[in-house]
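Complex shown without one protein chain; remaining protein chains in place.
In order of appearance the chains are A, B, C, D and E, and numbering begins at 1 in each one.
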Amino acid sequence: MDEVLELAPGDTAWLLVSASLVLLMTPGLAFFYGGMTRSKSVLNMMMMSFGAIGVVGVVYVLWGYSMSFGTDAFGEGTAGIWGDPFEFWALNGLLPGTDEADPYALSNSLLTGIPAIVVVGFQMTFAIITVALISGSIADRVKFSTWLVFTGAWVSLVYFGLAHMVWGGGLLSGDGPFGSMFTDIAPIDFAGGTVVHINAGVAGLVLALIIGKRRGFGKEPMRPHNLTLVMLGAGLLWFGWFGFNAGSAGAADGLAGLAWVNTTVATAAAMIGWLIVERLRDGHATSLGAASGVVAGLVAITPAAGALSPVGSIFLGLIAGALCALAVSLKFKLGYDDSLDVVGVHLVGGLVGTVLIGLFATETGLFYGGGIGQLVVQILVALVAIVFSGVLTLIIGLILKVTMGWRVTADDEVEGIDITQHGESAYDLDPTASGSGASGVLANATKKQGAQA
Amino acid sequence: MDEVLELAPGDTAWLLVSASLVLLMTPGLAFFYGGMTRSKSVLNMMMMSFGAIGVVGVVYVLWGYSMSFGTDAFGEGTAGIWGDPFEFWALNGLLPGTDEADPYALSNSLLTGIPAIVVVGFQMTFAIITVALISGSIADRVKFSTWLVFTGAWVSLVYFGLAHMVWGGGLLSGDGPFGSMFTDIAPIDFAGGTVVHINAGVAGLVLALIIGKRRGFGKEPMRPHNLTLVMLGAGLLWFGWFGFNAGSAGAADGLAGLAWVNTTVATAAAMIGWLIVERLRDGHATSLGAASGVVAGLVAITPAAGALSPVGSIFLGLIAGALCALAVSLKFKLGYDDSLDVVGVHLVGGLVGTVLIGLFATETGLFYGGGIGQLVVQILVALVAIVFSGVLTLIIGLILKVTMGWRVTADDEVEGIDITQHGESAYDLDPTASGSGASGVLANATKKQGAQA
Amino acid sequence: MDEVLELAPGDTAWLLVSASLVLLMTPGLAFFYGGMTRSKSVLNMMMMSFGAIGVVGVVYVLWGYSMSFGTDAFGEGTAGIWGDPFEFWALNGLLPGTDEADPYALSNSLLTGIPAIVVVGFQMTFAIITVALISGSIADRVKFSTWLVFTGAWVSLVYFGLAHMVWGGGLLSGDGPFGSMFTDIAPIDFAGGTVVHINAGVAGLVLALIIGKRRGFGKEPMRPHNLTLVMLGAGLLWFGWFGFNAGSAGAADGLAGLAWVNTTVATAAAMIGWLIVERLRDGHATSLGAASGVVAGLVAITPAAGALSPVGSIFLGLIAGALCALAVSLKFKLGYDDSLDVVGVHLVGGLVGTVLIGLFATETGLFYGGGIGQLVVQILVALVAIVFSGVLTLIIGLILKVTMGWRVTADDEVEGIDITQHGESAYDLDPTASGSGASGVLANATKKQGAQA
Amino acid sequence: MKLVTAVIKPFKLDEVRAALLAFGVQGMTVSESSGYGRQRGHTEVYRGAEYTVELLPKIRIEILVDAEDADDVIDVIVRAARTGKIGDGKVWAVPVENVVRVRTGERGPEAL
Amino acid sequence: MKLVTAVIKPFKLDEVRAALLAFGVQGMTVSESSGYGRQRGHTEVYRGAEYTVELLPKIRIEILVDAEDADDVIDVIVRAARTGKIGDGKVWAVPVENVVRVRTGERGPEAL
Partner (left out) sequence: MKLVTAVIKPFKLDEVRAALLAFGVQGMTVSESSGYGRQRGHTEVYRGAEYTVELLPKIRIEILVDAEDADDVIDVIVRAARTGKIGDGKVWAVPVENVVRVRTGERGPEAL
């Protein structure tokens, strides 16, 4: 009551912008992924991202924020896994204008001086993009309805859980067992290396194994059908990632600036790292490689953006770009069809970033004289995240397999999931086609009118 | 004089960002619309949006702002229709640096602490997008020159008029007759449900009726030629709409945050609403449906973004998505060619949003115990806007019909408006075509040089 | 020490946003340029922009900022050309958190109240886009490796030099000889007319002359392969340019607002100017013309955005749009292959903007009673920039010509630089192609695995 | 048996197909092509440089028919495809041996 | 010499090409086309308006062969392209004169 709660308009402006930027990442991802599929499945690929916005957008305000940042669901004081879904149900207590003494609900806000509702918006966008990321591993073959159900279940049980553990004061936070292992050392996850990338990467791997390969995987060519779309996606992802990383500073200050610069230089370096591997291994530096390197760099710097120096970020980026470039070939070797390399980019990139913090963090990293502690903590936290996400995703995935079923029929997959699941085809570029019957006949523009009457 | 006018940098930063976001919406609309046309008219479609930026951008700083926010043109104190075009002609009195005591012209600003020139920029972008919205109803068949003239005339007479009435202290504002009908109840239009969407929707309907159908409408297939472009447009529109809605809070505060969250959840819900209707009616949930649902949700939440709770916004979105999905089929039933569904999405969506405020507004809505007053006011305001926009658009449209003429020739329309009006074709994707003569011969690169000498 | 250094969160928020916007411009440019090439070289074109981000991103934090804004390399007090690369090597002294009394290194920041690291990020994005701009003049024919080396050398010697001269207190700044020629008149370059556009334009011309024409230039048609991509690029460039120009105000204030509005109206007017020339000369107003006019207007207003009134900006835009539309034909007349018109748009547009400040500046311009002084200074500064950039680019370009060589082989150029340099093709849009062998056979998914083991 | 090939204007495809079905033809194979002939192309302008597009879009239809039907089929196509303006296209017939239906292996007229 | 033309389902191209190579055919020319016949098309829906796509994607292969090989080549194609479902396509042969290899000017069987 005697605490002064003052609105910080500059910080609030930056968080509003950041939330908008992160929301843009999901359409950006839709283009990045969509361009990489064959042209007969680009619409389905994009719909998996857009569908995630639809489902998670609704779920988040009902129970999502509460499960992430509410008090531990199974009793105060325990280092819990999920927050209480009913504490902030429907954003109860977080809306502006309900308490006259605190019109912006600043006392309930996670960030000083920023209205609670702004933080809710910002956090919501992270949940959305994380689910959407998973879809890359199961491209071209999954029923849209099953995907939507998965989206709701997974975000509720797995994402909100991990968010609670890492950011909501739970198991993997500074207050949890790993946070108190070493003096003065807390697990570092600046903007979501574990919660977002390791989490999505593991879930992608599990689903790829449960659902099985695309027909023709490893035999037929499945090359990207539109690399300009991939580049567009990469560009929008980078742009949006400034909100993701620099926004995670929670204020418009020097830390945000550091995260901004680190994000940029690590990504630049990762692009170079990926292209070097390609040049040496394949003889060509490709544009798909550049786009992939960009994303790998963004992923790797995510947990580390506030803890490294720019030079450290360059090294982190180079390593992440090179390792991810090598990792994307694993699927052919090991025989799982992680179609668009969620494992190779997000799991590997997320691990690289999370673990290398133990070496490069300017305050506690091994290379900066900080001892082994940070490295140990980072590895342990990553392992817990892997196990948690892996086990729960497996359970959800298997339940859906035996109930709704995951895959479209073989014929539908061969004909193309866009036409068979969505009744559409993406392109009709021949200017002479329309009205020539080559593209179709308007069969029934008015048939269904009864439905609207 | 004794009033303290202090710059609010945080709020100013947010308004600068918001203005930039709203400007991006018009190119976004160009892609959304452009992808829905046939490939022989995508350039013309995009040019209608870009042309609107060109014309309105110039007009706005000369007399547009003044007609919107100047004193009533026909005498002080009357609840007028247009503001005085000469009061702030060429932004007179709004520019920074002209008055030493008030270097940012804060005393003339519509928003506290924000330089007047920033508000001008923000408002300008609303005028641009509104005109551009109309173009969707008259795709593929209109002379570019007539469109440009229409743009200038319509924005001056209709848009600036309605903006003045609703936001400039005129007929439909809190000070007007509808504002004083009920105690404590003013018409609510948070970010432009009447001024922008109902207005553009009505104008689109009137023009579609005046100009007539595309050749082959209802017989030939006229399917979207590039759905990735449509999705891109939807993504950019959503992103830009954060400036539109959350920027309309006029500050970086909790209200902006509420508008941001409401915008997101209503849009997510509207996408779901549209897809459910499609699934039930057509058997498929389509990507065009998702993109359309997104826009329908954004439209419907526009007037309501600051007045509802997030849960109310979910309901509003669901209803708007479903109703718009049904409304887009009306054109086939009634036989008007609103080519890209400006009526079905913007008029219907705008009406849904404007009217449902009467039910869902947390302070005055019927469902929240606020009585019938708000609902009545909202309906009346919507009706006035419909009549005003309808009559004036009819007059402008008919004058242009008998003077310049609206339509390109039948042959030009069949061959394709891109080639015949703009001398271009959008795509030349075959990598072997260039230099093979398949796509043309460089006839005359240098012929016209006399003109430049 | 006794100086009070206080963080300005609102201004910092705006600069963080601006930096993000300017970074987005380079992908935007990649699409603008990429759409204009033939479809067999779009990937290479985009890679030149993305490669520039990679190289400059790394270089900038190591020595770039220091060479731009460090003390004169050749002795304190001289009006030097380059800053000392080691003064702020690796951002030494600019990082947050190193000095407890000044946690945001505000005392070293170029902008009051904004953390030094934020300014570094903002400035970095300018260096990136400038290099990328050059690539338009040498499309379709340059080895990717040579381009990357050029990028690093040119940005270090030419860009950082000119940035130092104009913004870093060097030769062309207010403190230099031209700044003291006339009382009260300093050279005006608000956001980079000389440093960015004249500089890139001259470099583009020199490289086009050194490297020579594309095979078939002036004979074969080389029309844009995807105008929707060009429009997308133009839209993103415009959006990003708000950060470029309004961000250059260095604060979220009225000056930023003025720059924002001037940027918008000049660009709108330039689009109209370009379209009028096209309509009169060619008979058609084209979408490529609209996109080009947009960029011409953005270029021309860049140096002038803070010094003109909105009405002055309209005139500037009209003139720039018209002159650039005429200038792009010069290459056919004079016979150099400036493939995507870097000279016609950036050099000419940059000159128009820089010189016309002498006429239109509201405080010192000739038309506003300011005398001839500003005009003279502007012309002199432009000439120095032209000579500096021209000579150094010539040297770098020739050294690369005799060492690495610039051009791919004639066969590789004819077959298409995407396939021969990058081993990729941009589009595979036929939905039936995959798995039919029409687009290829998966030859060797796993061959190279040894490399990863 | 004969193979009748027709090169027609793209927007006439619907009418031609309808006419052929009405006549009793069961199937056809259609492809995109470009034609050069008396019909003049159009001009495009990009940044002031003019391009003349000489090849005009056409649709190419192939129909396998019984030898005795060939003339009638040609007439049906010519009637349906005619606009009377330059560029309407050509129709011709070529003798064919050995038509096989892939699905069944049927040969000759049964394969149609 | 004969020209064998085959209209087949797109995803069968790989198998057909492999079978032809195995048989000894050295080259072929392939183009995209659309087919109309007994096989039914699919339906697409855009904002509630239904379109029936009647023309289905097909691949058209042309192979110049020695006259005596024509029947065998046809058999090879038919076997490789068959799925047994409607829409598998047609194969036919046409007599040819005067085949020339552009590179060398060789004529007749040597040109293949």
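Convention: a contact is a pair of C-beta atoms (placed from the backbone, for glycine too) under 8 Å apart; a residue touches a chain by one contact, two chains touch by 3 or more.
Note that the structure is a prediction, hence the values are computed from the model and not measured.
> Of the residues listed, D:28, D:45, D:70 or D:112, which one is in contact with the missing chain?
Within the whole complex, the residue contacting the unshown chain is D:70.
> From the list A:173, A:292 or A:354, pick the residue that touches the absent chain.
Spelled out, the listed residue whose C-beta touches the missing chain is A:292.
> What residues on chain A make contact with the chain left out of this view?
Contacting residues on chain A, toward the hidden partner: 221, 223-224, 278, 281-284, 286, 288-289, 292, 325, 328-329, 332, 341, 344.
> Considering the entire assembly, which residues of chain C contact the chain that has been omitted?
These residues of chain C touch the chain that is not shown: 414-415, 419, 423-425, 437-445, 447-448.
> Name, in rising order, the residues on chain D that touch the hidden chain in the full complex.
Residues 2, 6-8, 31-38, 55, 58, 60, 70-71, 74, 77-78, 81-95 of chain D touch the chain absent from view.
Here, only the chains that are shown with their structure count from here on.
> Give me the set of chains touching chain A intersected with the set touching chain D.
Per touch definition, common to chain A and chain D: B, C, E.
> Rounding to the nearest 5 degrees, give the angle of the rotation that lays the CA atoms of chain B over those of chain C.
The C-alpha superposition of chain B onto chain C needs 120 degrees.
> Given the two chain pairs B-E and A-B, which is bridged by the higher number of C-beta pairs in contact?
A-B
> For chain A and chain C, let me know how many angstrom lie between their CA-based centres, rounded off.
So the centre of chain A lies 32 Å away from the centre of chain C.
> So, what's the distance in Å between the C-alpha centres of chain D and chain C?
Distance between chain centres, rounded to whole Å: 52 Å.
> If a residue has to touch 2 or more other chains to count, which residues of chain E qualify?
Expected reply: 11, 32, 34, 44-46, 48-51, 55.
> Going by the contact rule already set, what residues in chain B reach two or more other chains?
As it turns out, chain B has residues touching two or more other chains at 8-11, 13-14, 17, 221, 223-224, 226, 232, 236, 281-284, 286, 288, 329, 332, 414, 423-427, 429, 439-442, 445, 448.
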